[in-house]
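All protein chains but one are shown in place.
All chains are identified by letter, namely A and B, in their written order; residue positions are counted from 1 within each chain.
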Amino acid sequence: MEQYIVEMRNIVKRFPEVLANDHITFKVKAGEVHALLGENGAGKTTLMNILYGIYSADEGEIYINGRKVQISSPRDAINLGIGMVHQHFMLIDTLTVLENIALSLEIPFWKPLDKIRIKVEEVMKRYGLKVDLDAKIWQLSTGEKQRVEIIKIICRGAQILILDEPTSVLTPTETKELFKFLRKMASEGKAIIFVTHKLKEVMEVSDRVTVLRKGKVIATLETSETNERMLAKMMVGRDVIFELEKAPSIIGDPILKVEKLRVLNDRGTIAVKDVSFTVHSGEIYGIAGVAGNGQKELVEAIVGLRRKISGKIFINGIEIEKLNPRDIGEMEIAFIPEDRRMGYIPNMSVAENLILRSYNKAPFSKWMLLNYNAIKEYAQKLIDEYKIVTPNENVMAKLLSGGNLQRMILARELTIGKKLIIAVHPTYGLDVGSTEYVRKLLLKRRNEGSAVLLISEDLDEILALSDRIAVMFEGEIIGEVEAEKANIEKIGLMMAGVKEGE
Amino acid sequence: MQSYIEALLYSAIRAGTPLLIATIGEIYAERSGVMNLGVEGMMIMGAVTGYMVTYMFNDPWIGILAAIIVGGLISLIHAFLSITLRVNQVVSGLSLTMLGLGLSSIMGKKYVGISLPVTIIPIKIPILSEIPIIGPSLFSQDPIVYISMILAIIMWIILFKTSFGMKIRAVGENPAAADSAGINVFMIRYICVLIGGMLSGLAGAYLSESYTPAWIENLTAGIGWIVIGLTIFSLWNPLRALWGSYFFGGIRALQFRLQPLGISPNILAMLPYASTIIVLSIGAKETIRKRIGAPSALGKPYIREEKY
Partner (left out) sequence: MVIKIRFERRVSPPKYLSILYVIISILSAFFVSGFIFKAYGINPILAYRIIFTHAYGSPSGIYETIVKAIPLILCSVGLSLAFKAEMWNIGAEGQLLLGAIMATGLALFTPTPPSIIVPVMFIGGFMAGALWAVIPAILKVLLNVNEVITTMMMNYIAIELVRYLIYGPWRGSKEWGYPITDEIPDAAKLICIPGTRIHIPTLAIAISTAFIVYLIIMRTTLGYEIRVAGENPEAARYAGISYLKISILSMIISGGLAGIAGVGEIAGIHYRLRYPESISMGYGFTSIIVAWLGRLNPISIIIASIFFGGLLVGGYVMKMILGLPVAVVYVFNGITLMFILVGGVLSQYKIKLRG
């Protein structure tokens, strides 16, 4: 059918553990913004990777402009006019913006980038995308990096644009600008495929939406004929409760107190600039903000993984000037890291992972000898309690799915850390069921009296869980509000750096 | 005094030349993200091949050519193992070194003690070789020395001033991004490893045909490992490799000159190895300070479809 610019028919893709794409048929028209909606793990990124030539389908065919094609590498996709902005940026840090853009274009041997520069500047002007062409990538902010990715694919003459979860790194304002840009692209006749798991965005920017669940297409609809509730039900397979019950809780003593904290990042520049805040028992203190504004360094300083250059940190009233991570652990702190890979050991068993923080204490060890019976019992108890899906406790951790890995980390941390819980993007990449579970668990602990420091880019999550909300931008706490008085627009502005009263 | 300095510089440059050639090759390999620890094996195979072929054909340049080919062939094995099969690059390189050392011993057994009928003759560049001090030392060398200097400059230009070099650097920093931009990661890595192997072979041939010139078992005596250290010390930059190699060449030259002073030749023989360690340690602090590091993807195999 000529009206479809992209047609993927009966695509099947198998991985050893899972059938990622189960006979998917997906069609996109020219001039439309088509949302590809599904939870994490539904198969959206896999499908797009097949379209872009990074994966090859086991079965199925792809038609571009009515012609059957073989896409066996990104080079093929690029030649067909397909451009992809990945979730994790595909940029070379040590090269400049211009060089990165030039890489995918056909450049002559002697690298005269002037002609390319002119072309790029044209594109930037035409679409209102501003970025410093001679800056090195590592110097850019995440929003700017995404802009580079977009410029890249336009310069390559992409007629089909694939964007994989683009808004996860943007502030609300930047998101609005992105949507404006996408609509402009569509009006020029390009086809936009917008991969996301966020229902609001689907309703806001798309013309049609295809819902994937567990590798299958559930439905393809005109956006105007559906709503968030319908989509959510299709995405998850059951009715989804959006509101979490949050009873008012009793706020107790300050458990974590940070005073004028200053921390450097790996490059030697200031990442955390004189930050001060307090978290009490029984409350969830949420810090909102786009990743890369110092949150990682702040948290690492608190748990002892990074040295601060000035300021004070008090936990339970004790200043933790010279403590190492182990001592801090003795103070009953749970740390759920941003990067799951930091928090567990893939090639060791689930049981061995679960005792990571307590292996040298009774009953797990005595006189340096590990007591495997005690470890086994403990592991089984936790597997039950946190419903970790695994054949047994001896399975290697790397075989667990993302959601179960997070449960394992939570099990390990929350069993020990009763006083203070530091959770960084705890539901990142998890399916709806696991996300619900994690959030309920955090609330439960808060009700039981734990102090929770929650750091997340997901504004909805912050709003749903926090008692008090702060926004971090460029290393500073820009503002702090009570959750009831919180106002999305204001917080969105703060995330972009606009202070209160400006 | 002047002639002493001239002689010292002359020796330093000669001794540094095989280091320079092999280091440039290794720089290319590592810039594309592949660690090649088989340099020692490739160099010694180049040495024995060059020697043998020169003897058989009475022509040192055919020997050089043969050495380049042999070095390249061995590096292809390493490339296949590390890039296509994605085995552990450290162990793969070690196995090739073992193989090279053993094979060269066997092949060269007949040639121990037999001298070459022809070697490479130094060429004096007119006018330039009359300049005091640098004339005799810099411009009266054999052709391969000149080639190596020019090679360093050319390779620097290619790496930093051409699109090909940019692609190499991209592949070494972030192969996924390069792949996504349509660059053929495998091809670039294969080419760079091949360049590394060919240049190692050339360096080895220079050792046996011109520098020593002779064949003995274990002729290279660890030079290949010093090359790997030099690669790091030169911060993966062919121009820096120039003066790094000559510096080490100078240490070699010093080794021989200090002998008549009564210091045991064995203690002196330790100099190059100890210097490598010292130089790497000092260089490491500089690296930490300047925050210039190795190509980020060095040593990690690139897997396009890896979901786990």
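By our rule, a contact is a pair of C-beta atoms (placed from the backbone, for glycine too) under 8 Å apart; a residue touches a chain by one contact, two chains touch by 3 or more.
Keep in mind that this is a model prediction, so the values were computed, not measured.
Remark: the omitted chain is touched by one listed residue; of A:Lys68, A:Arg326 or A:Lys387 this is A:Arg326. The chain omitted from view is touched by exactly one of A:Ile345, A:Val389 or A:Ile488, namely A:Ile345.
When you scan A:Ser56, A:Gln87 or A:Gln380 for touch with the missing chain, the hit is A:Ser56. The hidden chain makes contact, of the residues A:Met203, A:Leu399 or A:Ala486, with A:Leu399.
Looking at subunit A, the residues touching the absent chain are 16-17, 56, 72, 303, 305, 324-327, 329, 335, 337, 341-348, 352, 356-357, 359-360, 365, 368-370, 399.
For subunit B, the residues touching the chain absent from view are 37, 41, 77, 81, 84-88, 90-92, 94-106, 109, 217, 221-222, 225-226, 228-229, 232, 264, 266-267, 269-270, 273-274, 276-277, 280-281, 284-285, 287-288, 303, 305-306, 308.
Keep in mind that, in the parts below, only the chains that are shown with their structure count from here on.
Interface of subunit A with subunit B (complex): residues 15, 52, 54-55, 73-75, 78, 84, 86, 89-95, 99-100, 102-104, 107-111, 152, 267-268, 398.
Across the complex, subunit B meets subunit A through its residues 161-164, 166-167, 169-170, 173-174, 176-184, 291, 296, 304-305, 307-308.
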